[in-house]
Each structure stands twice: as structure tokens, then as C-alpha cells.
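A short worksheet on the structure shown next.
Every protein chain of the complex appears in place save one, which is left out.
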Amino acid sequence: MEITLTHYLILAAVMFGLGIIGFITRRNMVTVLMSVELMLNAVNINFIAFARHFQQLSGQVMSLFIITIAACEAAVGLAIIIVLFRSRRSINVDDANILKY
Amino acid sequence: MIEKLQFGMSDFVALLPEIILCVFALLITVYDFMSKRTNKALISYMSQVAFFVTLIATFTLIGNNYTAYSGMFVIDTFAIFIKVVILLVAMISVAASHRFITDEGYESGEYYILIMFSVLGMMIMASATDLISVFVGLELMAIPCYFLTGFFKKQNRSIEGALKYFLMGAFSSAVLAYGISFVYGVTGTTNLHKIAEFFATQGVDINNPALYLVLTLFVAGFGFKIAAVPFHMWCPDVYEGAPTPITAFMSTAVKAASFAAFLRVYATALPALHINWAPTLAVLAALTMTIGNIVALTQSSFKRMLAYSSIAHAGYILIGLVALKVSDGVASVLFYLIAYAFANMGPFIIIILLRTKNSSGEMLTDLHGLGKRAPLLAGIMLIFMFSLTGLPPTGGFPGKYYLFYAAVQSNYVWLTVVACINTAISAFYYFKVGMYMYMHEPRNTEELEKPSTPVLTALYICVGMTLLIGIMPHRFFEAAKQSIMLLTS
Partner (left out) sequence: MTFVFYLLGFVAIVSSICVVSFKNPIHSALGLVAALFSTAGIYILLNAEFIAVLEVIIYAGAIMVLFLFVLMCLNIRELKMMPQFNILRPIAIVVGAFLLVYIVIIIIQSNFGNFTGVYNEAKIIELGGNAKALGQVLYSRFLLPFEIISILLLVAMIGAITLMKEGLRGK
């Protein structure tokens, strides 16, 4: 059986769906972030499969942008997680600060 | 054949306001790293100058109508209208932040730099005519907002709000990107005009389920950004946790930019599918305003109540999108956006002014007896509450009138009825504020700090504009109408 566009799209859909499942079920923030990465990866497969199907390059360029955005989001997310982790761990030190507001 | 870079003077001119803002932001970043701590206050004024110069540059572009950067970017009156609103909101937010950041112990120039970059993203969103530039503009808008929400990193609720906002934002971006990939799959392009052309020449194949998937993913993706029910759950926590000027900024500027992109995508690329997406959006609008208003009734925190009220207002604005086909549908959205922007910034500025040593000014109990403690502030607050309810002589009244009229014209009478009932519900909690201010004895008798000039100026601009829009709505409505002439053609 030949591999058609639909095969690639289904593969992407399965990865996207698994990403959604991970996003709504996992409670660990880092894993939730990884689920989002999985979803963006599925989007990339979609774009590249369409680009190949249409014999265009714009789809590939778009996946390039999405990879970059995913990198940004990973950096942002991990920064926020670290700060939250820090403040949780040192929660007693900041008690005075919290009560003020 | 090799694709050649086509970059002419017209491309440069089209992007001029953004380039100016970007150059200013980069220069201020360098200055911030090199300057001493004592000079940080200057950055606030420098960013005001940057916004002002950008505003002038935006105004000089009025009258131009062309696409640039191979169809990625357009300069038209719609974009200019939205950009002016966003820039004004940004200037007011920066003015309202005066002393606020320092008082809370976070003296830092990055605060203003991040606001500037966020505004840059919004301006690109307002002009984007390609789904990919909409998407990158949206990210450039959102990522600084995540940081700004968590800017008070020693406060748990601020950083938790940032995390929640970030996770929801990243999720909705992924959903939106997935939707864009299917648009690309169906039409072979991401350019909004070419998509419209595709549907015009090929016809709409209503049996193609991919189209419904696209519409669902788009509604979900944009719905998260504008906090429409059922995609609103992040909104109250984020708005409550964020620094108050940032809440004001996000609840107006981010919403205006998101609605601009939403509008442009739907009005330019998908009008052929109007019959398929309008009913969904109508239900979404009804749900959004009803749930927003009902939950707002039960809040004890004023800031949180305003968060729910802003959800409800997103519902009202969605009515205009449903009524897109009517001649004044889009114009009523623009009008409502500008009326709402000023009326919604105002109460947040008052929250900032109500801060005292022992209270954050954010609870409804802080408003008790404000009529005696600070009669002027109470009076101004009443005007904002009138406008948010939709009573004359404030901007909210014509805003609601135009929106509801557009809905009636497009045969969505039931939606208008729901919206009217909602206006009545919302009157309860807006008037509750007035009641607390005038009928209750003050609980907190601390002397309010003397407000600084920039904050007061911001407040007066908000109240002045709210009244001005209410007194002569025609001028603004005409401007809104003219600005959308070319959007749907």
C-alpha cells in the first residue's frame, strides 16, 4: 500500500490528540509543557506533509517558524516554572511579603 | 526561477511605525542595561516618547492602502484605527504604572521594554494579512504578557497567574496553528486574500468536514485569546494575579488586538463560510456574556469582578462578529472596542489609587464610603460604571446600541434579547459599586496617598474619552465606518 497524504495527517492527528490528552491529564507542569511541544510537532508534520503534497516550500517555512516559536515557549515556560518552584520552596521566607497584599 | 527579495520604499513606509517602536525598544533595552539604578524612572518617560512618536508615524500613514512584504502585511485604515487604540491604551497603562512598580519593590526597566514589545506584536497582528504573520504577531504579543503577568515574582498569585496564562496560551497557540495547517491543506495558501479568492472561485464544498475542523480549531484558538466561554477559565486568575496596570493593559489592548486579528481573518478570508460559523459564534457570545455577568455578581474582589465583567464584554463584542455581513457590523465592533477600552482602564487606575499601607484597594470593601473619603474618585468611578453598564451620557450606551442594532439587522433577535437581559444583570453589580461608595460608611479610614501627576492624567484621559464618546458618538462611529471600507472588499 502506498503512503499517501492521509497517512501522514493521521499520524499527526494521533500525536496532536495524545498531546491534548497529556495536557489535560498530567499534573506535572513540565510534562504539560512537553505535551504542548508534542502538539506543535504534530502541526509541523501537517505542514510538511501538505507542502510535499502541493510541491510548495511555504509549508516547510511555516514549520520552521513553529519550531522557533516552540523553542521560545519552552524557554518561557521553564523560566516561569523555575521561579514558581523557587518561591514555593522558600515560601516561609516570603510569608511577610504575601500577607502584605 | 528564483524567488527574489522584493523590498522597496513602500514596504519600508508601511512598516515605519513598527520599525520606530522596535528601534526605540532596542535602544531603551541597551540603555537599561548600561544605566545606573537611579535612572530607571526615566525609562518610563522614554517609553512614553516612543509610543508618542509611533502614534504620530501611524497617523501620517492615514490614507494609504496597500499590501507589503509579498502580501504578509497591509496598511489600511482598519489597521491604523486599531493601532491608535492600542497605542493610546499602552500610553495610559505606562502612565498608570508610574511609581506603582517602584512602590511594590520591583524597580526595573524591563517592565516597560516588555510592554513595548508586546505592543509591537499587537501592531503586527492588526496589519497581518497572512495567517503566518497573524500567528507570529500573536506570539510576540503574548510572550511579553506572560512575563508581565508574573512580574511580581515574589507574589505567589502573580507567578501562578503567569504559569496558568502561559500554559493556556501555549495550548491555544498550538490549537490555532493546527487550524492554520488545515487551512493551508484545503486552500494551498495562508494568505487571507488568496484564501477568500479560493472560496470565491472554487465554491465552498459544504460536505468537506475539514472546513468544520478548521472553524472549530479557529474558534477555540481565538476564543482562548479573547477569553470567550468556555475558554475563559484562565482569565479571572490571571487578571487578578497580574500587576494592576498590566491587568488593565491585557483586558483592553490584548483584547483589541485579538479581536482585530479575529475580525480580519473572518471578514477577509472566511466570509464565504459566514453561514457556517455565525451560529456557533452567536451561541458563544450568548454563553460568554451570561456566564461572565452571572459569576461577576458573586465576587467579593473588585479586581476579580472586573475580570468577569471583561469576559462579559468580550461576549458583547462577539455579537458584532456574528453580524459581520450587516453594513455596520464591523464598525460597531470597532466603536465598542474604543468605548470599552477607556471605560475599562479607568476602574483599574482607581484600584491603583486606592492602594494604602494596609489594603491592596482590590476588594469591594475597599470601596466602602469612597464617596466620603475621595468624592472626586467616587464620581469618576460612577461614570465608568455607567459606561460599562451602557447608560448615557457615556460611551457604553452608543456602543451597545450599535452592536444590538447590527444584531437585529442580521436577524439575530434572540441574541439581542439575551444581550439586553445581560445588560440588566450587569447593572446589578455595577450599581453595587455605586451603592458601596455612597451608602456605606468607610471601613478603611486611612488617608489615600496623593496621586502622582501621570496617574491622574491617565485617569482624566479615560474619563474624558468615555464622556466624549458618549456625547458625540457619531464622530467616532463615522471614523470606525470609514476605517472598515476596505476590509471586506
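Going by the order they are written in, the chains are A and B; count residues from 1 in each one.
The rule we apply is simple: a contact is a pair of C-beta atoms (placed from the backbone, for glycine too) under 8 Å apart; a residue touches a chain by one contact, two chains touch by 3 or more.
In this text the structure is predicted, and so the values were computed from the model without any measurement.
Hidden chain, full complex: it touches shown chains A, B. Within the set B:Ser10, B:Asn64 or B:Thr102, the residue that contacts the chain not displayed is B:Thr102. Of the candidate positions B:Val94, B:Leu140, B:Ile311 or B:Val333, contact with the unshown chain belongs to B:Leu140. Screening B:Pro17, B:Gly169, B:Gly185 or B:Gly320 against the full complex identifies B:Gly185 as the residue touching the chain left out. Contacts to the hidden chain, counted on subunit A, fall at residues 1-3, 5-11, 13-22, 24-35, 37-38, 41, 44-45, 48-58, 60-61, 63-65, 67-72, 74-76, 78-83, 85, 88-89. The omitted chain makes contact with subunit B at the following residues, 1-7, 15, 22, 29, 37, 69-70, 72-73, 102, 105-108, 110, 113-114, 117, 120-121, 124, 130, 132-133, 136-137, 139-140, 143-144, 146-147, 150-151, 153-154, 164, 185-188, 198, 205, 208-210, 212-213, 237.
Here is the rule we go by: only the chains that are shown with their structure count from here on.
The geometric centre of subunit A is 25 Å away from that of subunit B, both derived from CA atoms.
Of all residues in subunit B, only 132, 135-136, 139, 143, 146-147, 150, 153-156, 159-160, 162-163, 166-167, 170-171, 173-175, 177-178, 180-182, 184-185, 188-190, 360 touch subunit A in the complex they form. Against subunit B, the residues of subunit A that register as touching in their complex are 9, 16, 19, 23, 29, 32-33, 36, 39-40, 42-43, 46-47, 50, 54, 56, 58-59, 61-62, 65-66, 69, 72-73, 76-77, 80-81, 83-84, 87-88, 91, 94, 97-98, 101.
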